[in-house]
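Missing here: one protein chain of the complex. Every other protein chain is in place.
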Amino acid sequence: MLKVGLLGAGRIGQVHAVNIAGNPRSTLVAVSDVYRPGAEALAEKFGAEARTTEEILADPAIDAVLVATSTDTHSDLIEQATAAGKAVLCEKPVDLSLSRAKACLAQASMTGRPVMMGFNRRFDPNFATLKASVQRGEIGKPELLSITSFDPAPPPVSYIKVSGGLFRDMMIHDFDMANFLMGEAPVTVRAVGSSIVDPEIGAAGDVDTAVVTLTYADGRIAVIKNSRRAVYGYDQRVELLGSEGLLQAQNMLENTVVRSTTQGVMSAKPTYFFLERYMPAYAAEWEAFVAALVDGAALPTSLEDGIAALAMAEAATESAKTGQAVSLDLHEELYQRAV
Amino acid sequence: MLKVGLLGAGRIGQVHAVNIAGNPRSTLVAVSDVYRPGAEALAEKFGAEARTTEEILADPAIDAVLVATSTDTHSDLIEQATAAGKAVLCEKPVDLSLSRAKACLAQASMTGRPVMMGFNRRFDPNFATLKASVQRGEIGKPELLSITSFDPAPPPVSYIKVSGGLFRDMMIHDFDMANFLMGEAPVTVRAVGSSIVDPEIGAAGDVDTAVVTLTYADGRIAVIKNSRRAVYGYDQRVELLGSEGLLQAQNMLENTVVRSTTQGVMSAKPTYFFLERYMPAYAAEWEAFVAALVDGAALPTSLEDGIAALAMAEAATESAKTGQAVSLDLHEELYQRAV
Amino acid sequence: MLKVGLLGAGRIGQVHAVNIAGNPRSTLVAVSDVYRPGAEALAEKFGAEARTTEEILADPAIDAVLVATSTDTHSDLIEQATAAGKAVLCEKPVDLSLSRAKACLAQASMTGRPVMMGFNRRFDPNFATLKASVQRGEIGKPELLSITSFDPAPPPVSYIKVSGGLFRDMMIHDFDMANFLMGEAPVTVRAVGSSIVDPEIGAAGDVDTAVVTLTYADGRIAVIKNSRRAVYGYDQRVELLGSEGLLQAQNMLENTVVRSTTQGVMSAKPTYFFLERYMPAYAAEWEAFVAALVDGAALPTSLEDGIAALAMAEAATESAKTGQAVSLDLHEELYQRAV
Partner (left out) sequence: MLKVGLLGAGRIGQVHAVNIAGNPRSTLVAVSDVYRPGAEALAEKFGAEARTTEEILADPAIDAVLVATSTDTHSDLIEQATAAGKAVLCEKPVDLSLSRAKACLAQASMTGRPVMMGFNRRFDPNFATLKASVQRGEIGKPELLSITSFDPAPPPVSYIKVSGGLFRDMMIHDFDMANFLMGEAPVTVRAVGSSIVDPEIGAAGDVDTAVVTLTYADGRIAVIKNSRRAVYGYDQRVELLGSEGLLQAQNMLENTVVRSTTQGVMSAKPTYFFLERYMPAYAAEWEAFVAALVDGAALPTSLEDGIAALAMAEAATESAKTGQAVSLDLHEELYQRAV
């Protein structure tokens, strides 16, 4: 039974707590949070203890920690936890700074402890099924990838200001999805972006609508579209054209009811936001982490994956500002886990 | 080049005129109609002559006639046209009286002239594709057929009164579709019906909503649902469960545009009514008639098919009135063309 | 906190145990099963005790029992549990004998204890959304209901022999769905059935394919189609035509991936069987039971609903045998909860 400490008892920490406790091979031992009452309430619900992060990391009985704290603490906690001998599952991104993230990788690698990045979308049943179809060769060689990723509504501008910007905060998921589905990192990144949803976002120096084009060494192409606003709900789709066919992962809908009237034929909207859409993905993600630790299965995502996505986000941020294409020259070994 | 006389220049006659003139192997020579100016207008448009029906039947240069007149004239015109040596394509139904239709068959058979019934839905690309899939064995043995057939709006009660009733006027198409898809006639007919769309229809002695269950000698079952009112348009669907799968022919939509808003996801309605939905079917039907006459291909539908559907309509009418199942004992040879 | 005893630790009992334990307002106290080790394993997993049914019913600390035992024990357990002062949620059907079920109702009613029947499909998010749309008047007056309910594969003939037959064992869910959606019980039942999936089922005196037509006092009609075999998965669909539109609840699919190749466009199959499809429904069902007991909300299904469905199953069984329509004359009060 894997004994787990949860760092962070906010919204996403609560999702993870359910999965940790619900998994037959893991148990939630302790919870920490900068807001102590939050840690206490969550701990009580699952028969765990509220502790400080330091206490959790110092406890030799705890095998693994799940890092669900604010982004600016990720690098430090990964370093501290691996140094303390813990296995780590960390929410994305590693850091807002690429150089800091690389330093974290260097430090964590020395400990030899497993670090998995929480790219939950890889575990979404739809995207995972699409990937499996690619791997079975069902569309031949993948050639042109298209990712549509729209949020239902923009976050407050106060959040935007500390988010690192759309490419690091929102599109980073899509960069990882591109790496996951194309099996390698791109060689160039071209980005355009603007703030047409909310001028306040533009005033804060960020964009709310963006298109990024990625090119690969062998001529393959990927395009990612992001918008902070899709009033009909969370729009999360992928399509991949290959030499022998097309794969599409469409949205999950709130229900299957269709109503036909004089107005037309009305179906349900997509599930509202990431908690609704990716709830099964979070459970599968945790199960994959447990399987890696308990069964010795390969970690499905790595710290290197986190750094690759971050490097792409940085390149896109630069490209959107300069209007120029940005080359990526990431060492091949950095992406071995992305394949 | 097949020389054709068209009997009847109403709405459906006009559809046929386009197909006769447009087909590369047939030409429209003459048109008759009880309303002479209608025949003249239609004839002029396609470079044909307006004549009386008698003149058309007496013209040895005319190879075939298309009967698109009112139902009460069908039997007489089939008899007269075949006696005059013409090949005949006649709109359904043969007659409202089963005994009269059988007499017509007896007479026409003696002439040896080909008579095809205008069961246009067999030529709809969707239903024809479904049938071809059945014949290729793609769902194994067909076991349970379901036909949904709703009109967008009920006709005037004045029409209802002379229509022969829902089972002869509307469901007769579905009876033929069942024969087409199941490849044989049923042995029992059970019908329920009511007038819940318009009480005036009930007052006229007819129903506007009906469900008929057909059972076959080997235990297979078909169910047909009819309503005179589907406010969203003409609803024409078939599904067929077999030992190895399910086939569905869904509605054709007015366009493929989908609009997602806060209200939901809105698609287009089905094409409005039979002229919109079955336009391609009418052209394919005429081509099949030409192919049978010119190439010697088998007639895809026969006068016997018309009589089978009419017998089923009569049985359903009786069953809906008595509440009892009605047995059908149709001679096997009557259905050889239905397979 | 509602203290619950679970009677029956089989497959469906295990599903209920998760929901009882997972619900924030209920706790699983004890489990019984004729196979003691099954009860022990399930109890241990959720921190409950394995006991005998008698011990559970005799424990004054237990508020409610969930009856998930074999059908032949349902009536007895409902009577004993209500006599012992417990609230009861019982899996369908009440009994295979209508008269026994009515006796059970009479006895249980005297105790005044709440008894809810486990018609889980009413709580399926799709069917519940459809019903809500009807109640909001979005399709006007419902007129013609169609229920498609196919199992992926027939059960062993040994099960068929003790099942009470397709109408009591399988279609009973659909009878309740008809009552749920039409808001009243029908006045006549017409059934046809045959054993075309598996002749062994016919040899055992049952059918595996059936169509039932229900008519209502005001002329409305419902049709239910059942097959024991749909090789593509569990097919659970409803459509309801109203004066102002059509509502359809379509199947839930295993995933949203679509693959387009030279062969065509391939989507995922429906979720495999009832545990996959109705998992969310079971949780919602339990929550509704808890809400009724704790909040004083109305019980969404009643013992009367169970009897109504059973009466319809009995009528259908008779109709399929005799070939005749069977009238139902159920007292109105019996169905007050079905509306």
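Letters A, B and C mark the chains in the order given here, with residues in each chain numbered from 1 onward.
The definition used in the following text is that a contact is a pair of C-beta atoms (placed from the backbone, for glycine too) under 8 Å apart; a residue touches a chain by one contact, two chains touch by 3 or more.
Everything numeric in this text was worked out from a predicted model, so none of it was measured.
> In the full complex, which of A:A58, A:L144, A:V157 or A:A297 touches the chain missing from this view?
A:L144
> Which of these, A:A21, A:A83 or A:V211, touches the one chain of the complex that we don't see?
With A:A21, A:A83 or A:V211 as choices, the missing chain is touched by A:V211.
> Based on the whole complex, identify which of A:A83, A:L246 or A:M279 touches the chain you can't see.
In the complete complex, the chain left out is touched by residue A:L246.
> Which positions on subunit B touch the chain that was left off?
Within subunit B, the residues touching the omitted chain are 125-126, 129-130, 133, 138-139, 244-252, 254-262, 268.
> Which residues does subunit A use to touch the chain missing from this display?
Considering the whole complex, subunit A reaches the absent chain at 141, 143-144, 146, 148, 150, 188, 190, 192, 194-197, 209-211, 213, 215, 218-221, 223, 225, 227, 229-232, 235, 241, 243-246, 323-325.
> Provide the residue numbers of subunit C that touch the chain removed from this figure.
Its contact residues with the unshown chain are 230-233, 253, 260-270.
Following the convention adopted for this analysis, only the chains that are shown with their structure count from here on.
> Using C-alpha centroids, which chain lies at the maximum separation from subunit A?
If we average the C-alpha coordinates per chain, B ends up farthest from subunit A.
> Return the chain label for which the distance between chain Cα mean and whole-protein Cα mean is smallest.
The most central chain here turns out to be C.
> Looking only at residue numbers at the subunit A/subunit B interface, is the share used by both copies over half or under half? Answer same or different.
same
> Counting only residues that touch at least two other chains, what does the list for subunit A look like?
In subunit A, the residues touching two or more other chains are 260-262, 268.
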